[in-house]
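What follows is a single structure, written as structure tokens, with notes after it.
As you look at this complex, bear in mind that one protein chain is not there, while each of the others sits in place.
Think of it as A and B in the order they're written, each chain with its own count starting at 1.
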Amino acid sequence: MNFQIQQIADWIGAEVVGDPNQIIDHFSAIEEGTSNGISFLANPKYENYLYTTEASAVIVSKELTLKEKTKATLLKVEDPYSAFAQLLRAYEAAIKPEYIGVDSSASIHETAVLESSVYVGAYSVIEGGANIKSNTEIHAQTYIGRNVVIGEGCEVYPGVKIYGGTIIGNNVVIHSNSVIGAPGFGFSPNSDGGFDKIPQLGKVVIEDNVDIGSSCTIDRATFGETRISQGVKLDNQVHLAHNVFIGENTVIAAQTGIAGSTKIGNKVMIGGQAGIVGHIEIGDEAKIQAQSGVTRNVKTNEKVQGTPAIDYTTFSKSYIHFKNLVSLDARVRELEQPLNKTTEK
Amino acid sequence: MNFQIQQIADWIGAEVVGDPNQIIDHFSAIEEGTSNGISFLANPKYENYLYTTEASAVIVSKELTLKEKTKATLLKVEDPYSAFAQLLRAYEAAIKPEYIGVDSSASIHETAVLESSVYVGAYSVIEGGANIKSNTEIHAQTYIGRNVVIGEGCEVYPGVKIYGGTIIGNNVVIHSNSVIGAPGFGFSPNSDGGFDKIPQLGKVVIEDNVDIGSSCTIDRATFGETRISQGVKLDNQVHLAHNVFIGENTVIAAQTGIAGSTKIGNKVMIGGQAGIVGHIEIGDEAKIQAQSGVTRNVKTNEKVQGTPAIDYTTFSKSYIHFKNLVSLDARVRELEQPLNKTTEK
Partner (left out) sequence: MNFQIQQIADWIGAEVVGDPNQIIDHFSAIEEGTSNGISFLANPKYENYLYTTEASAVIVSKELTLKEKTKATLLKVEDPYSAFAQLLRAYEAAIKPEYIGVDSSASIHETAVLESSVYVGAYSVIEGGANIKSNTEIHAQTYIGRNVVIGEGCEVYPGVKIYGGTIIGNNVVIHSNSVIGAPGFGFSPNSDGGFDKIPQLGKVVIEDNVDIGSSCTIDRATFGETRISQGVKLDNQVHLAHNVFIGENTVIAAQTGIAGSTKIGNKVMIGGQAGIVGHIEIGDEAKIQAQSGVTRNVKTNEKVQGTPAIDYTTFSKSYIHFKNLVSLDARVRELEQPLNKTTEK
């Protein structure tokens, strides 16, 4: 990249304070700013960096009143974070390689349907009956099983494996080595002391605008469906068991696992490495702290922590006392002292 | 699928109460039953759904006495859950695509031996000295290292990577992107402040009827073997370190990790996201609750929870008091009150 500050200001509708002709050739965080870099200041907590940064340009709020001098040229906007994100997206779109055509080494079944402008990378396999809609990128070494439907404008990255019957909406992104639609974990004890498999005949449905990180595992339903509603964002190594339902715009951080048939509401925030047992319901806009183990229903807007997870405030307060249990025990021993003496007398 | 209720009743040996001629075209859970669906009632907890379900047929126990009317045709059997599972298995077998032949794009070393009716999918690699026994399916994009032995009737799904020397029994299923036989995590500090690798020269042995989920990692032994005994069921993203031993018919839920050289008994149940340290033993039929961190031997039949894991009942009772630590502390402060006054006087 190589732009004048004025060009950038024009894209994001910013007022320039300082030299508009300087050249910008990279992005950076404000605390790591270097010459010819552009950064942003959204969180007032970081304002001090504005006066010490070596960044050539900083996107700031219109409201900001400078407390000291800054060497940086300022780009003043309504919402600095959004403006910076908009700039990043424009730049990303400009540099994104164009993925076109079907690699001659891809193995595509004669009954699979690829609509217009579909990309298929090397050594990918698309099985019979699959339907890939327009402008979707199927990158190298992916596996698309029988009768899988993938909507428009999706990106499926190298190594993703999608089992037969999975239905995926539009603008869905799935990162490398995630596995979608493998059978759920269903076994019933048999009379030999072992287990019989419960066939997993359902499917996975992923709605529009879902993002799935690397190495996630989303199992198909026993019957019916495992469903990820529109706008959901999954970080890496997330595990969703059979028949899980995730509501719209819910965000799940890395390494979280959700057991079978659990229903998660809309706009729920789930921290990393959380675990949620099967057959429960998590209400809309609930917050599950990282590493919590949820074993009961969680209400709308409720915030929980701990294993088993309880009300967040209760957990936090109890944990303060947990750290002081040695002294609490000592205080009780102290109180017991006169009693014991009394008893001994 | 499209069957008359009577046909299904004949397969599972059920007595029909209601219309035997209705058409069944899908399976469902009883609480989600819809017209032309078949469901089952095994858990008395769900009996109320029997009187409200829209399912056309429900498999129920011979023992059941109806408390209200139901619209559904009943199929009465000894064990409704088993009968339903049997029906699912029959259906699954009927619809399973036939995997035959070796894809011309597979790379198979000239010294690899493929017995009768082996399937090898596109872009799979089978290295020298490997031996794949009859009726085994090696799906697309898998890697089978040197001298790997895979028994009869196995299913190895797309993206599985099996390092050289691994030995796999019969009827083993391994789902997508699992990695079997990578070297264990062995390093010893050296005089430069860094680490030297401890070569991992052992192997992984997987016995008959083992099921392994997606994206598991099973490391090979330093020397000797990492062994998964027959009938073991692993959910997704399970990690087994070098020299781990898992006894027969043990079940391990998703995202659990077991450190090096630990021995797990038979019929142990391990919940999700549990962690077990190295060099310990877990007795037969022990139960490890989800997210527990086990740091000591666990006895036969013992049930543990917590990090570090302790007796389950003790943990549960202590946790109730943990939730009340604020009030316990307040009670102690209350008790201290008169003492303090006394002291002050």
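To be clear about the criterion, a residue touches a chain if its C-beta (ideal position, glycine included) is under 8 Å from a C-beta of that chain, and two chains touch if they have at least 3 such contacts.
Everything numeric in this text was worked out from a predicted model, so none of it was measured.
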| item | value |
| --- | --- |
| Option from B:73, B:170, B:237 or B:289 whose C-beta touches the chain left out | B:237 |
| Options B:64, B:113, B:277 or B:326, residue touching the unrepresented chain | B:277 |
| Selected from B:62, B:296 or B:321 as touching the chain missing from the view | B:321 |
| Interface with the undisplayed chain - residues on subunit A | 26-29, 32, 81-82, 85, 88-89, 91-92, 97, 103, 105, 121-123, 139-141, 157-159, 175-177, 209, 211, 213-215, 230-231, 233, 235-237, 248-249, 251, 253-255, 267, 272-273, 290-291, 307, 319, 322-326, 328-329, 332, 335-336, 339 |
| Contacts of subunit B with the absent chain, listed as residue ranges | 107, 123, 125, 141, 143, 146, 159, 161, 163-164, 177, 179, 182-183, 185, 187-188, 193-199, 201, 215, 217, 219, 222-224, 237, 239, 241, 255, 257, 259, 273, 275, 277, 291, 293, 307-308, 310, 314, 317-318, 321-322, 324, 328, 331-332, 335, 338 |
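Definition applied: only the chains that are shown with their structure count from here on.
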| item | value |
| --- | --- |
| Copy-to-copy rotation for subunit A and subunit B - C-alpha atoms, rounded to a multiple of 5° | 120 |
| Distance between the centres, which are taken as Cα means, of subunit B and subunit A, whole angstrom | 25 |
